[in-house]
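In this view, the complex is presented without one of its protein chains, the others remaining in place.
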Amino acid sequence: MEFWIGYLDQALIFAMFAVSLNVLIGYAGIFSIGSAAFGAFGGYSTALVLLGQGMPALPALLIGAVIGGAASLLISGPILKLSAEYVMLMTLSLSILTVTVIVASPQLGSQQGLIGLPLPNFGGSDLLLPSDYVPWLAIFLAVAVAICWIIAESPLGRLLRAAKDDTVAVRSLGKNPLGVQLFTFGVMAAITAFAGGLLVLYNGIAAPSLFSLDQTMLVFAMVIVGGTASLPGSIVGAILIVAVSPVLQQVLKLRPEDSALIRPVVFGLLLILIMRFRPVGLIPERRRVLRPRDATGKGGPSAEEARPTHTGDAAEVAPRKSGERPEPVVVIEGIDKSFGGVHAVRDLSLQLRRGEITALVGPNGAGKSTVFNLITGELRPDAGVVHLGGTDITRWTPERVARAGMVRSFQDLRVFGSLTPLENVVMAGRPHAGENPALLFFAPLRWRRQEREFAKTAAEWLTFVGLDPEIRTATSALSFAQQKQVAFARVLATGAEIFLLDEPLSGIEGSAAEELLALIERMRDLGHTICIVEHSIQAISRLADWGYFMENGTVTAEGRIHDLLADTRLAEAYFGIS
Amino acid sequence: MSVISKAGRRTLTGFVAGVAIFALAACASGGDTTPAATSTSDVEGDVIAFSGADTENLGGDLTIPVGLDVALSGQGAYFGDVMVKGAQLAADQIKAAGGPTFELSVKDHKSGDAQAGVQTTREFSQEGVHMALYSYIAVLGSALQPIEQYKILSLDGGGGTQEFAKGMPYFYGTRALPPNDTFVGTAKYIAEAMPDIKKVAIIIGDTGAENTADSVAKATDELEANGIELVDTEIVTYGGTDFSSAVNKIVATDAQMVISVQYGTDGGYFLKQLRAAGSDLPVIGVEFIPDVADIAGSAADGFMFSLDYFDATNPSNQWAKYMVDTAKEAYPDLTVDFYFANYYQDMFKLWTTVQRTLKAGGDVNSGEDLLKAFESNLTFASVYGGTPEDLSGEESIDADSHSLETREMGVFVYKNGEISRLATYGIGGTDFSLTN
Partner (left out) sequence: MDLTLIGQLVLNGLITGVQLAVLGLGMSLILNVAQRFHFAYSLTITLAAFVAALLGQAGVPGPVAAIAGVVAAAVLGGLIELVLYRPLARRSGEAALLPIFVTALGLAIGGQSLIQFVWAREATSIAFELVPVTIIALPFGLRMTTFDLTALIVFGLVAAAGVVALRYTRFGQIVRGVRVNPSMAKVVGIRPESVFVAIFVVASAGSGLYGVFAAARYSATPSMGYDPMFSAFVIAFLAGATAPGLRVVIVGLTLGIVQVVSALVIPSNLTNIVIFGLLFVYLLLKGSGVIRLTPVMAARS
């Protein structure tokens, strides 16, 4: 039995590595191959502090964790901005570089490492036997898992997942995920560094071989085998992979020299087979999905009752039939945009008036979607200004524009595919204490209350667009029309005053299209200002109050929509090309 | 886990596991000519006499676990196998001679993996092991702390103590230190046998900046003491294959000879690339393994090496002869090299320790008692040294450094698949003499 306890210790330490890496890979979408590097930062810091300062073990470990976390922040900027394959290459080279530098540094003991560390002392007694370590390692792992759990299974974790699915969509809802991504990366690096410190303490030596690229790959394999985004999976993965070697030798009675070669073959095969036949891993993620009954009210409201209370700052409904047009809310003057040699938008001006539906029509490639990108801060115009309610928002970021009350939808929907419809819509709730790292840990009651409120509103909006808030499957598994409903509900739930709708009808037909049209009309009736890009002439003529006709990146005609559609030249320009 | 060869996993294979005789098919024919040759029938008397055993305290009724922490996997797997065989043969002979039953607990440290070093040592303690033979200098230092904690009397005949393990409690090195103990013999050999050579270059595999600097300084001192100048130092990757840049730099200097401080297969690649660069400079190394000749091919001809090499073709005393003969009987395919010899005779050191413990009324299951008995006299019978007429040679360990004080060393040359001795010397350059 004693024999296995040593391996249990290793499994507990490696589970810590695996769980923290899994939060990065499974939730934050950061494909780090740098576990060993952060482990080494923590491990060597811990060793140096122990040797130099004669400090007790726990403070030394914590110092190591802080150093590991701080080091991660130094490189986090690029890591969060680069695309996945660059992140992999960068963390990989960091791993190799770290070990190479250690080997070349006499101060770090070079090849041999730092030896002669004092026995770790916890709770007043020295840890001598493997069994002495078990309770302490279990406690540390429990704390690490708890931190990972809170981060992963909270509104903050949902924000991470949403950003992993689609950062642009997150920003369009008025949220910048960068802060929580930085926080998560830092905390996970700190946990990894702490685990590195434990590895050093347990082995009584800080050696390069403890933090070799092999170790990184091993941790990576633990995460994959256990299942990405599954914290229990990572623990099981760690136990399984640590156990391969003793099982081959003790149970299957292989000679050590054979088992040393067969072990990697088993690993390799395991990884390949899992990717092929069970990509979710041995213990697939089972997260607690947000339910409408988590909301303050009991059950979702019925379709007839659906009357969302959250209509934001939408103004009084403007008188509809009078000849006088309402005041402009959004004023665009002379914007210009080129991509390389292509002049996509040139000297374009238009206005959106309060409570009106304004249509942007024109042939394919006229630059309509680009205009949306320019208005919402997705792109910066080369020239010209965009005003929102009298304020110059030309240089604002998308999230700031959204927060100011102008929210867009996307032609390709950009729903958060891995979240349920309800969670998609809850993402629009803002500001959410549960997405703030400090409040997440220190004001749990507050964010839970908010979560219930947002869930209630979200359920109401889903009902409003005609979708059952009880649907618990991932949105990516729904039909296109249903995803469209989710995207709509999400836009509505932001409570914005102004909506920019990009091709809301594309891809749906029949009664579903009819329902959507009715929906947009109801949005207008609720007092929202709407700008719509749409190909369906029928839809535009039913919805729009005012129209702009775009050709070659600029507005060539504007007027009441029926007048525009009656113009034969425009009709030719429109149909002639498309 | 032998997954990815990259920085950080260059273990010190050869550093410690390096030397093995090239298979000498011819050597078998040389046996049984010495009159003193012993037959296996009177085994008991032989090893008792050879090792100077205390017949009153042989410990025949005891069963004692002995740990054996060696490389069974990874780059050094070959050497681990040889070490196990040497220790096992000794254990068999000790038992047959009326000594205790030494039960070997063989563990794999994966060719110098720190985690494995700690893990295996902990397992030893769980199994009640208080005496062990290590390799890779207590697995590169990782086992030193647990060895002391669990009070396991440990000998390392693979790598000795090196600098970092000198004087560590419960740990003793039982081989001359590679490469630092070899430079004195190398320098003297160059001065006496190749007096025209006044300028040499050194190429050294990087085993850590401190080690490297230390070795280069030691080499410089010994060379200067013999009127030879070190004109170029090339620090190269340990466990690397491409040394062509270093080769070109050496060739561009006015060095007349190269000292290669490289282990494992590295020396083979270096020789091959040196000759491919058109250079015929003589090279003297610090170890030799058969793979070097495989890789370098004809470029290995004339390669010299200087170390505490066990010369199985000319055993220097009766015990050595007996060991070689019985080893060939037990393992017909085996090449008896110095790893075999060291682990073989270190088992006898442990037996001697048991005898002393019993005599002093101590407990053979107490690490403290065993250590006290071991330290009571640091001179032991040896298969090295002595003369063919002597029963055995003698070697002693320094009480402060825990490293060998005396050990017969030599300079050898490889040519056409055969190895021959060029010179003999002892640690510190004592008793230097050229072979005719």
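Order of writing sets the labels: A and B. Residues in every chain begin at 1.
Note that a residue touches a chain if its C-beta (ideal position, glycine included) is under 8 Å from a C-beta of that chain, and two chains touch if they have at least 3 such contacts.
The shown structure was predicted, so the numbers you read here are calculated from the model rather than taken from an experiment.
**Student:** Which listed residue, A:L82, A:I150 or A:A481, touches the chain dropped from view?
**Tutor:** A:L82
**Student:** In the complete assembly, which of B:T241, B:N314, B:N365 or B:S396 touches the absent chain?
**Tutor:** Result: among the candidates, B:T241 touches the missing chain.
**Student:** Pick from B:Y269, B:Y322, B:F380 or B:F432: which residue touches the chain that isn't shown?
**Tutor:** Within the whole complex, the residue contacting the unshown chain is B:Y269.
**Student:** Which residues does chain A use to touch the chain missing from this display?
**Tutor:** Residues of chain A in touch with the missing chain: 25, 31, 75, 77-79, 81-86, 88-90, 93-94, 96-97, 100-101, 104, 217, 220-221, 224, 228, 257-258, 261-272, 274-276, 279.
**Student:** Considering the entire assembly, which residues of chain B contact the chain that has been omitted?
**Tutor:** The list for chain B reads 2-7, 75, 78, 205-206, 234-238, 240-246, 248-249, 252, 265, 268-269, 276-278, 291, 294-295, 297.
In the analysis below, only the chains that are shown with their structure count from here on.
**Student:** If you look only at chain A, which of its residues touch chain B in the complex?
**Tutor:** Touch residues, chain A against chain B: 2-3, 6, 10, 96, 99-100, 102-106, 109-113, 115-117, 119, 128-130, 199, 202-205, 207-214, 217-218, 255-257, 259-261, 263-264.
**Student:** Which stretch or stretches of chain B touch chain A in the complex?
**Tutor:** Checking each residue of chain B against chain A gives 1-4, 6-12, 72-74, 77, 80-81, 106-108, 110, 112-115, 117-119, 122-123, 125-126, 140-142, 144-146, 149, 164, 206-211, 238.
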